[in-house]
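One protein chain omitted, others in place.
Up next is chain A:
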Amino acid sequence: MTQDEYLFRFDALQEIINIGGGNAATSLSKLIERKVEMEVPTLEIMDYDQIYQEIRKEDEVVKAVLMNIVGDREYGVFLFVANPVNAEKLAQMITPTEVELTVELIDSAVNEIVNIIVHSFMTAIMKIIDIKMVSSVPIMAEDMFGSIISSVYMEQEQYDQQILIIKNEYYSLGHKIEGSLYFVPRPGVLELLLQQLGL
């Protein structure tokens, strides 16, 4: 592959992630009835040390929600990551004020939010690439970021020291509420997406 072809494919992938992510931001915004902003998607090969320095420290405790994406084959997973305080704020926004929030309620509200944004992400992508995909029910964990991210990549058979980080970063109310949505593909899935686009 020439440098130009490589860059072209890279741009195409970033555009897909941008469209999916933008759609997800819109549905999140409707859900919480507030403006939601999204940064330019990250599409970058990084090693773990770099991830822990530049994205999030490995011992930072996070709430993470995972959804498996399947169809004719396993495509990978979406992983939503937020710090527990932000997750609680998100949950509050979609819960009637008179309801007292328990841990179970917070978790189920966050799961539902992730369910909705992942669906809108996928719907947007499926329109472009014409592949049928469905998602599994969301699964939540609260643990160290390092434990979560390394295990998720490993489970998707991404065994390299250097991994491709595909991530959308959302924020609302200035930067008071932030969350990240990762897509971790199985090997060969990105190539398949590009093929569908004729690239």
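One rule holds for everything that comes next: a residue touches a chain if its C-beta (ideal position, glycine included) is under 8 Å from a C-beta of that chain, and two chains touch if they have at least 3 such contacts; residues count from 1.
Following the convention adopted for this analysis, contacts and distances are computed from a predicted model.
One chain of this complex is left out of the view, and of "Manganese catalase family protein", "Ion-translocating oxidoreductase complex subunit B", "Probable chemoreceptor glutamine deamidase CheD" or "ATP synthase gamma chain", the protein name its UniProt record gives is "Probable chemoreceptor glutamine deamidase CheD".
Only one of A:M144, A:L173 or A:L194 touches the absent chain when the whole complex is considered: A:M144.
For the chain missing from the display, the contacting residue among A:D11, A:D59 or A:E191 is A:D59, taking the whole complex into account.
In the full complex, chain A contacts the hidden chain through residues 48-49, 58-59, 61, 64, 66, 139-148, 150-152, 154-155, 159, 161.
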